[in-house]
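Every protein chain except one is present and positioned as in the full complex.
To keep things simple, chains are lettered A, B and C as they appear, and every chain counts its residues starting from 1.
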Amino acid sequence: MDAIILQILNGLDKGSAYALIALGLTLIFGTLGVVNFAHGALFMIGAFCAVSLNKLLNLSFETVDPTRTDFLGNPAKIKTPYVESWFGPEFGAALIDWSVPLAILFSIPIMIAIGFIMERGLIKHFYRRPHADQILVTFGLAIVLQELIKHYYGANPIQTPAPDAFRGSFDFGAILGFDPNTIIYPYWRMIYFAFAAVVIGGVFAFLQFTTFGMVVRAGMADRETVGLLGINIDKRFTIMFGLAAAVAGLAGVMYAPINSPNYHMGMDFLVLSFVVVVVGGMGSLPGAVAAGFLLGILESFASMNEIKSILPGIDQIIIYVAAIIILLTRPRGLLGRKGVMED
Amino acid sequence: MNNKLTRRGLLKTGAVGGAGLALPTIFTSGASAFTNEPMGGTVTLGFNVPQSGPYADEGADELRAYQLAVEHLNGEGDGGMLNTFSSKVLEGNGILGKKVEYVTGDTQTKSDAARASAKSMIEKDGAVMITGGSSSGVAVAVQGLCQEAGVIFMAGLTHSNDTTGKDKKANGFRHFFNAYMSGAALAPVLTKMYGTDRKAYHLTADYTWGWTQEESIVAATEALGWETVNTVKTPLAATDFSSYITPILQTDADVLVLNHYGGNMVNSLTNAVQFGLRDKIVNGKNFEIVVPLYSRLMARGAGENVKGIFGSTNWHWSLQDEGSKAFVKSFGTKYGFPPSQAAHTCYVQTLLYADAVARAGSFNPCAVGEALEGFEFDGMGNGKTLYRAEDHQCFKDVLVVKGKDNPTSEFDLLEVVEVTPVEQVTYAPDHPMFAGGALGSCNPGA
Amino acid sequence: MLGLNKKDATLLGVVAVLVIFAPFILNPFPADSAMAQFNAGYPDLMQRFVIFGIFAVGFNLLFGLTGYLSFGHAAFLGVGSYSAVWMFKLLSMNVIPAILLSMVIAGLFALLIGFISLRRTGIYFSILTLAFAEMSFRLAYSVLTPITNGETGLQLTLEDPRILGQTATESGGIPVTNLFGLEMRSTEVLNLGGWSFQFNNGYYMAGALLLVAFYISIRIFRSPFGMMLRAVKSNQQRMNYTGLNTKPYTLAAFVISGMYAGLAGGLMASMDPLAGAERMQWTASGEVVLMTILGGAGTLIGPVLGAGFIKYFENIFSKINEAVLHSWFHALPDGLENAIVWVFEHFVGSGWHLTLGLLFMLVVTFLPGGLVEGGQRLGRLFGRKKDAEEKTATQSTPAE
């Protein structure tokens, strides 16, 4: 039982990342009709916002310590972060420690700006072009973005720890009334799940309860009619692109402490998030979220030893098996609408 | 029709033969004794390293080492390990008086791309030796190619038993240590530190290298009394290992062995620490994590999490023998940071190749192979080393290392716990883990 | 000629000339000159050009004509490679049975995947094919290692049984792939002045097959079957209400295109007897999609151009390193030399991906029809006044 609960938690956690990325991807699909292969790169850039803030806060000046030597036998240089000298060692260190949560604030404007620039500068020229052209141009963009990151940060993963207070794990089982030490779960993963829930809820609320959201939802359903009503839907769609970029970016920022970011993490998630979106059904936001969590949980269960011993290698392919079964039984995914990207 | 892979050397023959006349030379064939025989005043080496993909940084470090080696061979710079190398035939005037030039390529850590890149070096650039790489799949694939093409392959970072086991080739040579050696060196230290009644749980990358390492570590630790609770394969593409780690909590295992490398290792180790495995107490003992193959470059990605974790490595810059010091000095002076184990292996392989050519007096792969087989040397950082004739594997001391608790710099992540003497990691050429292949005969190409 | 109209016959003729004289055309620079770095006329790369050309031409038969975007075509190439290597291991080093088996197996595999995937259209179809291909890749890399040799890739060993032929040569090596004794890897070199031209058997065999494949592709484009496929792309509803069953049409296109991929895979193994699982990864499937779109989807020659373009960058630009750059610009003053080298460094060597990504964006932004459109524009720029004439001609044959 506790094993199953743990895997459900793992699945929800993985699913959070899938759902957040798929949500943004669906917003772009649904509103703009664009196949955005650069969406994984936005997730990656989000994670690197966290890395960058961490680096920025760690910018240091060097003092020579004659009593110690470096690996070549020269006097060692001791690095002290500027923030520590400006704000005092304690507050400075705390600032560095909290760099990932701080990066949330830092990343939102950056991601929205990147989204705007992408949409206005490039994507908008491709609205009326075939999906194939959209794939080519956004794939090219994804390569360029990840190469730029590789150039500045290298190819290796870069550790970006969570604040010290959240680094450990806690006894989640005890809360649920299990024996102590049976269900231990890391704080940060719990936070990630909660964060994802808040962001997803926020996006839905925004679309549900604001006029802006109403227009966008109407536009997703029938772009032409909304255009006929004299509403400048294009401008709103630009904002939606910024929003989608911000959602992907936030998913990335918060993911950084879970797995050290590297430049190709976007590509790793790209294919998967496409599968999630399509399984959820094209153009359906709830579908994307549901499929994200569903596939996350399935993936977790497939990696249990009991299941792997019956079906070796199932954990390698479970997502794809699930996708095939779902798409064959439900022609338009879980909650897809008719006629969206079917030709 | 009998001339196999072509070469720029041939062109030069043609040019010399034609003596600059505009007369078209006829189709040349069989003009040289072996593939890409260097004819002019230069010799070309091919450095085939990952420049894109997850191991790009490791590849970049390998490339730095190669450039340094070329400098030293051509008599530039401070000479590095040439000064400490036990063989003294290299004079800093290139190889056999020919200036060393090099070409580079991108393996992308894919067998196909690596072979394409190596082929272009052989066919287009006239490389007489190919070296480099950062994974066993690539090493085995390129080694096979070099065997067919008739050039020497000096493997870069490859740790799988198969490279000099079932996939060994007469034209291929490996300086790097292997999974068996990791197990043989690590197991005694682990039992010394953690006791002999431990229960180990393995997470293993689900491909050839992972399997050979798992097999090696399981065999070595079980021989010393450990019990293996379970071995679980994880997909190569996995990024989040949480669902593989939580089941460990349900077992009575008290050691976790991570047979992962690169990004997999960084993520699985980070995840394992996140889940509080290291704070656990099982069977009255502290739960421990072991990473049998360490890469310092990658370990940086795991940050704090490597502290106190045991593993093995081929070489580390903090070694204090003369060879290592000389290498670290010239590398560090040129690039500003210490070299990685991959850089070390690649540098040493280049020097060893050059030395073998010089001793053989020829670039002919068969002559070079003969000079390398059974060659004993010292002063290259791992103590006395033997290039065993039977399988073209180097036998040398192996380092057992531990993540440092108080690193003094960003490079100072590992500390050497023990230098395992070569005798302890030596195995018979027909050891079952290495059985199933044959070197075949050397292929000079032409 | 050959049942082609004049325009198509000319196109085929041009391709034939390009294939035959590629060793000259791709080697414009003397081997010792600084520009020799840009030469592509060596056997391995020429083989890759034609093999990926075949792959892309086949992919285009599906995507260009029917509009069904398969994101799993690399699986067929991979399966073809594995079949061919197994044939070399078990039967004979002759490439004919290997290539035939590759095509048959890839065709059967395509029939199975196509039958299931074609139940859906649009992106749902794409994701189904992607799912099948990724499953193939992942299983080949791990669980199916006994058949595929996993990470290392399936290769020949000194212990292969090989019913028709020897296990090892007299000198103790592995026998070489051949066409009735003609070794695929053997190369003749023609030295002319400073130039060195290489004529490789394997390349010419693959080149001949490219011409056959290209010819068949033209015939299909111009046939009633090809017209039906374009009709599928245009309006499936009307197809159905015109008494036509779209499913066998698309399935036939899918299988034919899978067999092209199998042929490409078999040829790859024939040139270099190794089959790696990465050949089936989604990135490999994506590559052929990019090749086709980049060159010009739905055009005859576009996919071949796209394949050449991408392979050229992968193999030539990735090999330009700092030392090469310095040798190019060493005539300049030091400071300027370093500055220029510093700039170029980002786009070559390990930065070749960046260049490729930028070019993707530029091409698709400014040449909506892909490289073919670039060619047409150039042609119009230099062409004489036959413009008006040609416009109507292209209009009547949109699948050009």
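Operating definition for what follows: a contact is a pair of C-beta atoms (placed from the backbone, for glycine too) under 8 Å apart; a residue touches a chain by one contact, two chains touch by 3 or more.
Criterion: contacts and distances are computed from a predicted model.
**Q** As a check of understanding, state which of "Monovalent cation/H(+) antiporter subunit G", "NADH-quinone oxidoreductase subunit", "Formate dehydrogenase iron-sulfur subunit" or "ABC transporter ATP-binding protein" is the UniProt name of the chain not shown.
**A** Matching "Monovalent cation/H(+) antiporter subunit G", "NADH-quinone oxidoreductase subunit", "Formate dehydrogenase iron-sulfur subunit" or "ABC transporter ATP-binding protein" to the record, the invisible chain is "ABC transporter ATP-binding protein".
**Q** For the chain that is not shown, enumerate the shown chains it touches in the whole assembly.
**A** By the stated touch criterion, the chain not on view contacts C.
**Q** Of C:L12, C:V143 or C:A252, which sits in contact with the chain we cannot see?
**A** C:A252
**Q** Among C:L91, C:L144, C:L192 or C:I220, which one is in touch with the chain left out?
**A** In the complete complex, the chain left out is touched by residue C:I220.
**Q** Can you list where chain C touches the absent chain?
**A** Counting over the whole complex, chain C touches the hidden chain at residues 3-5, 219-220, 222-228, 230-231, 233-235, 237-246, 248-249, 252, 256, 392, 395-396, 398.
Assume only the chains that are shown with their structure count from here on.
**Q** Looking at chain pairs B-C and A-B, which one is connected by more C-beta pairs in contact?
**A** Per the contact counts, B-C leads.
**Q** Just how far, in Å, is the C-alpha centre of chain C from the one of chain B?
**A** Between these chains, centre-to-centre, one finds 33 Å.
**Q** Which chain A residues reach two or more other chains?
**A** Residues 313, 316 of chain A touch two or more partner chains.
**Q** Touching two or more other chains, which residues of chain B qualify?
**A** In chain B, residues 52, 56, 60, 206, 233, 235, 237 touch at least two other chains, as defined above.
**Q** Quick one: which bits of chain A touch chain B in the complex? Just the residue numbers, please.
**A** 2-3, 6-7, 9-11, 13-14, 17, 68, 70-72, 76, 150, 154-159, 161, 167-169, 182, 184-186, 188-189, 258-260, 262, 264-265, 268, 299-301, 303-305, 308, 313, 315-316
**Q** Give every residue of chain B touching chain C within the complex, in rising order.
**A** So the residues of chain B in touch with chain C come to 1-6, 8, 10-11, 14-15, 18, 22, 24-25, 27-29, 51-52, 56, 59-60, 63, 67, 102-106, 110-113, 115-117, 119-121, 123-124, 135-137, 140-141, 144-145, 147-148, 162, 167, 206-209, 233, 235-237, 437-438, 440-441, 443.
**Q** Using the touch rule from the top, collect the residues of chain A that touch chain C in their complex.
**A** Contact set of chain A toward chain C: 35, 122, 125, 129, 131-133, 135-137, 139-144, 147-148, 151, 267, 271, 274-275, 278-279, 282, 312-313, 316-317, 320-321, 323-324, 327-328, 331-333, 341-343.
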